[in-house]
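In what follows, a single structure is set out as structure tokens and then discussed.
With one protein chain withheld, the remaining protein chains of the complex are depicted in position.
And now, chain A:
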Amino acid sequence: MRRLYGWLVGLLGVALLISVANQLFRPSPAHLTAGMTVGSALGGNTEITGYERAYAPRPFAFPADHGSHPTFRNEWWYVTGNLADPTGRQFGYQLTLFRIALAPQPPVSDSVWRTNQVYMGHFALTDVAGAQHHAFERFSRGAVGLAGVQATPFRVWLDDWALTGTETGAFPLRVRAQQDSIALDLILNTTKPIVLQGDRGLSQKSAEPGNASYYYSYTRLSAQGTVQVAEKTFQVTGTSWLDREWSTSALGPEQSGWDWFALQLDDGRDLMLYRMRHKDGSADPFSKGTLITADGQTRALSWNEMDLQPLGEWVSPRTGDRYPAQWRLRLPAESLDLTITPKVVDQEMRLTVRYWEGAVAVTGRFGDQKIGGQGYLEMTRYEKPVRR
């Protein structure tokens, strides 16, 4: 399973839309300060009846499954990566396109604008040398060709933000996004086979049947292309990670937030893991991970195999939210002892929904040897406790 954040966004559905409405029509200060957090939006619609759900593993067929599954409520195409130019100047990026269904059935189509499919896009670029983080957000309806998904030739887009594949499949995948003075144009290629997360691609979220998603990843993609920051263009290469997930799910009431890691180690291994937090601060037993070896073999990691500790605290000067400043991850069975440090401290996504997501550096030991790596980290719902 990947992107609990996205998963939750999916859950929000209409609730999120309401917060969009709040922003579009008469923004009220009260809503902007306290309201634009995941927490407040959570109170909204969690209607799941009428949608298809993920009950059992299914066969995946490509390129069709790269495309849309509109009978599920939520779906996303999530790309992150770490890049560098020939001089070693580092960048991190995220481009995510979310599909959200507002209703199980498409409405009676009297105008092509009428649709139940809505798209949200997040685009972020971290300029490590400049210690800058740029984040953008877009919304669109999935109609009139403004935003949408097609399987062949593969393309998912929102305005001119797009992931574009080829006639035969998703790769080589072109990732293009641009806003204001920030632009990204990359070609991604596979270096490892596809990873079906969870049980053959069925990622169970809680004990309740159907509370699961279909989830696959490409954990290590080669990337090359250009990054543009304030009129300057950089030729870059690096690695990327693509997550695909669709579901109709709901979080348990006791779950409060999560931390998600996508780590690429220098020895060729990749590590996906997440910790779901309970309101009392403890970790949910459904927290877990996957270890992918250099040749693409996978091993599921259960929560009791891991020791994950937040280190220190970083207080966002803009929002006051308190995030862990660093993490320590130990996997005794794999002889791994890793420290995960943000490449830039402030990679907070101050968008309609607020979270921290950014490029991280990995240092540590594999047995007796030193090991390094990099990756992406997502931390959600660290907002100040609301005093009642």
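Observations on the structure shown:
By our rule, contacts are C-beta pairs under 8 Å (C-beta built on N, C-alpha and C of every residue); 3 or more make two chains touch, one makes a residue touch a chain; residues count from 1.
One rule holds in what follows: contacts and distances are computed from a predicted model.
According to UniProt, the chain absent from the figure is "ABC transporter, permease protein", selected among "NADH-quinone oxidoreductase subunit D", "ABC transporter, permease protein", "Heme-copper oxidase subunit III" or "Bacterioferritin". Within the complete assembly, A:W157 is the residue of A:W76, A:F98, A:W157 or A:F366 that touches the hidden chain. Residue A:Q178 is the one among A:Q178, A:T191, A:Q326 or A:T339 that touches the chain not shown.
Although one chain is not drawn, the whole complex shows that of A:Y51, A:F139 or A:F286 it is A:F139 that touches it. Among the residues A:P107, A:G130, A:P209 or A:P285, only A:P107 touches the chain that is left out of the figure.
The chain not shown here touches chain A at positions 14, 17-18, 20-26, 28, 30-31, 45, 102-103, 107-108, 110-116, 118, 138-141, 144-146, 157, 159-160, 178-179.
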